[in-house]
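Every protein chain except one is present and positioned as in the full complex.
Up next, chain A:
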Amino acid sequence: MIHSLFLINASGDIFLEKHWKSVVSRSVCDYFFEAQERATEAENVPPVIPTPHHYLLSVYRHKIFFVAVIQSEVPPLFVIEFLHRVVDTFQDYFGVCSEVMIKDNVVVVYEVLEEMLDNGFPLATESNILKELIKPPTILRTVVNTITGSTNVGDQLPTGQLSVVPWRRTGVKYTNNEAYFDVIEEIDAIIDKSGSTITAEIQGVIDACVKLTGMPDLTLSFMNPRLLDDVSFHPCVRFKRWESERILSFIPPDGNFRLLSYHVSAQNLVAIPVYVKHNISFRDSSSLGRFEITVGPKQTMGKTVEGVMVTSQMPKGVLNMTLTPSQGTHIFDPVTKLLSWDVGKINPQKLPSLKGSVSLQAGTSKPDENPTINLQFKIQQLAISGLKVNRLDMYGEKYKPFKGIKYMTKAGKFQVRT
């Protein structure tokens, strides 16, 4: 399975290597660098690169390439999914996953990687279990360790490994028992030139933060479970209960986890909460073009649209843009030709707009395509699909937990073609 792992930063330095079988020389990465050069952009590096003796499978996250070296047939998704799990684990351990953070905690990283794979086969990938084997570094613990000489490494086999609920630590104790659920929905949409929707979908997730003592057994039910068309669960969810009663029944892992991701069925029309009016034109005769966009709320169910951010990749021929926003700030990067406009809140009385002119490279003819506009926004306290959690019950423990639920709608991949 996975032979070795190399971590490569943006400038092409291998800053960490780990081998689970015999050592593979880091020169194998030359094939990767070659492919990287050919791809021009980081995201276009092929995830699978064959070399004469090995295969290189890589993922690119947080400006770091995680390159796994394998020697024989293995499902590529197996490796890719695992690499993503490694990144998630680092993030969970250190808060952020960056080169600096990994370098600072290189010993913990190494210990964690050692536990995650044995001979290249995943051993422990649940963060609940890993955290019992190797405790995440905190300032307090580092201080205590240096004074008392105790260690970050657990000497007992995490009981979760053996139980029927391998995702949960045992002996969890909290003074305040809380369970929070965030229902987050993202709208993916493509809007065409005239403002009509080409495709729109809602994808949602329920992220949970559960801090409950002991072994609580939770059930979560929805007012309208039929909205959910396609779902994928955390392994803790009992599938047959869902199949028969449309209820989520589970013993949760301790801490943060993603309980469920879902897709709202295509039959339901998707409400598009914002619209973009645009007027972008380049003229052949002059080297000046016109640029004007206005963003406004559409179907927001009376909620405010906030955190609005507009980005747009301008054609190569654009030299500069002279724009005035009615609110927020905007930046045009003349090197990457990326325009971004941080709008903030939309006030329905006074719609935010960005107007001005575009200067084009003299002599060249006008670009034949208009840029697409990418939109980001947030709407608090609204699940755009109308999904509602009915109730949350707890069995198996005596205390009364504090329960909270939050809804939010965000733009996913929201694109307006112009």
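Throughout what follows, a residue touches a chain if its C-beta (ideal position, glycine included) is under 8 Å from a C-beta of that chain, and two chains touch if they have at least 3 such contacts; residues count from 1.
Keep this in mind: contacts and distances are computed from a predicted model.
Asker: With one chain of the assembly withheld, which option in "EF-hand domain-containing protein", "Serine/threonine-protein phosphatase 2A 55 kDa regulatory subunit B", "AP-3 complex subunit beta-2" or "Collectrin, amino acid transport regulator" matches that chain's UniProt protein name?
Answerer: Result for the unshown chain: "AP-3 complex subunit beta-2".
Asker: Would you indicate which residue among A:E178, A:D230 or A:E306 is in contact with the undisplayed chain?
Answerer: A:D230
Asker: With the missing chain put back, one of A:S261, A:S340 or A:S357 would touch it. Which one?
Answerer: A:S261
Asker: One chain is left out of this view; which of A:V106, A:L288, A:M301 or A:I331 touches it in the full complex?
Answerer: A:V106
Asker: By the contact definition given up top, give the residues of chain A that touch the hidden chain.
Answerer: Touch with the absent chain occurs at residues 1, 14-19, 21-23, 26, 41, 43-44, 46-48, 50, 55, 58-61, 70-78, 80-82, 84, 106-107, 109-111, 114, 118-119, 121-123, 125, 146, 149, 151-153, 155-157, 159, 161-166, 168, 170, 188, 190, 192, 198-199, 201, 203, 215, 217, 219, 221, 223-226, 229-235, 238-241, 243-247, 249, 251, 258, 261, 263, 266, 313, 315-316, 365, 368-372, 374, 390, 395-396, 413, 415, 417.
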